[in-house]
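Every protein chain but one is kept in place in this view of the complex.
We call the chains A and B, going by the order they appear; numbering starts again at 1 in every chain.
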Amino acid sequence: MRRTFVILALLTLGLLSYALYEGLVAAPTEQTMGEVQRIFYYHVPSAVTAFTLFLINFAASIIYLARRSPTADALAVSTAEVGVVFCTVVLVTGPLWARPVWGIWWTWDARLTSTLLLWLIYISYLILRRYSTSGQTPVIAAVLAVFGFLDVPFVYVANRLFRTQHPQPVYFGGPGSGADPRMTHALLMNMAAFFCFAALVVWLRFRLERARQDFDETEALEALLQPDARSPR
Amino acid sequence: MSLGEITRVSLAKDLRLEWRSKDAINSMLFFALLVVVIFSFSFDPTAEESRHIAGGIVWVAFLFAAVVALNQTWARELRNQVLDAYRVSPAPANALFISKAVGNFIFVAVLEALMAPLFMVFYNLRSIGPAYELVVVAVLATWALVANGTFFAAMSIRTRSREVMLPLILFPISIPALLAMVSATTAILTGEGAYRFWLVLLVVYDVVFTTVCLLLFETVLHAE
Partner (left out) sequence: MKFLYAAYAATWIIHITYLAFLSRRYRRLRDEMHDLRKK
């Protein structure tokens, strides 16, 4: 386990560095937007990673509801938290890209709004987990996760129609649309790098959660086995 | 007793209690009225523009009012340990859910029926599209809010700041439905826009989430 982790960490570090170089230097500059377009190489992989993490959260929640395995629950909370982190990155890099390109910080276009809603849904999941006083928090959280994820297609569809009725800025003029292969390469490298990075962080969070689960159980058992202060005579 | 009978009995009980005390209806009504008045300070409801924003304001008002009703859905059951009793009884869990959801639906529907004429007056509304379509939208929209709301209210029973937790988990998930109901209403009032699409979205939303609620309610009931 330990060795796999170190290998993954080194691989991630390598990929991230290489991908950074690719994105910032090697990939050609985009015609219409200029250098700022390079934010794309961080923005899009983060979005894809966040979505994948939420998908895993959905699967883990369902498995938890079926099997009640603590491993599934640990995976669920880990992917939700790390997913929210990546989603935050998307929501921060988005406006930073939009401002120089379109002149506005935010636009209620379909994609950004959907991402914001995704973020809100999973934040509400994390808040529920923190504020729940029930002994069965993982069950309730898992149920909410199911609702949340099932909502995602609705969010996307609803926003697509709603926002296309209003004039909106064109998303991007060039990269990906039959574009330069070096751009695609940079994008794919960054995708791979961030996927590995996400796996690493989820692993760390997962281990923490499992340790916390074991500890809480041990603590509870200790408390139960304590000799009673008012010992039976 | 069968599912239908239990549902009916439970629903009748809730309606009778509400009829006698009129707790929920009164607070909902007043709250909705307040929201409308406060919004009137933010937008100037002149005749032409008001048609475009009225849909949004109406549903925001109903949403907040519905939350008032939803928050007290399970309060009585909690106070009297009814949920524990229900858990150990052989009664199907869904009967409880359906009766609560339908009860809430009736409360909010009554609210909407009372508030609709008021809205017409305040915003000088005259619907351009056929008015019966508004009723269709109202039924579907109200069910969307109330079904999920009743379910989430059960989920938030054992949380700190219960009254805040319910809207917190309900609103993000309801946003597609809210978007649909506002857009559909606006489409009917202004006579432009893809009314059919929003209607279909609402129907699909209702079907999907009602199914999920029915499938998972027993789990939630036992998880308290």
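FYI, contacts are C-beta pairs under 8 Å (C-beta built on N, C-alpha and C of every residue); 3 or more make two chains touch, one makes a residue touch a chain.
A quick note: this is a predicted structure, and the numbers were derived from the prediction, not measured.
Remark: the absent chain touches shown chains A in the intact complex.
Touch with the chain that is not drawn comes from one residue among A:T52, A:T71 or A:T93, which is A:T93.
The chain not shown here touches subunit A at positions 20, 24, 34-36, 38-39, 42-43, 46, 81-82, 85, 88-89, 92-93, 96-97, 99-100, 197, 201, 204-205, 208, 211-212, 215, 218-219, 222.
Here is the rule we go by: only the chains that are shown with their structure count from here on.
Separation between the centroids of subunit A and subunit B, computed from CA atoms only, is 31 Å.
By the touch criterion given at the top, residues 65, 117, 120-121, 124-125, 127-128, 131-134, 136, 139-140, 143-144, 146-148, 150-151, 154-155, 157-159, 161-162, 165 of subunit A touch subunit B in their complex. Contact residues on subunit B toward subunit A in their complex (touch as defined above): 148, 152, 155-161, 165, 168-169, 171-173, 175-177, 179-180, 183, 193-194, 197-198, 201, 204-205, 208-209, 212, 216, 219-220, 223-224.
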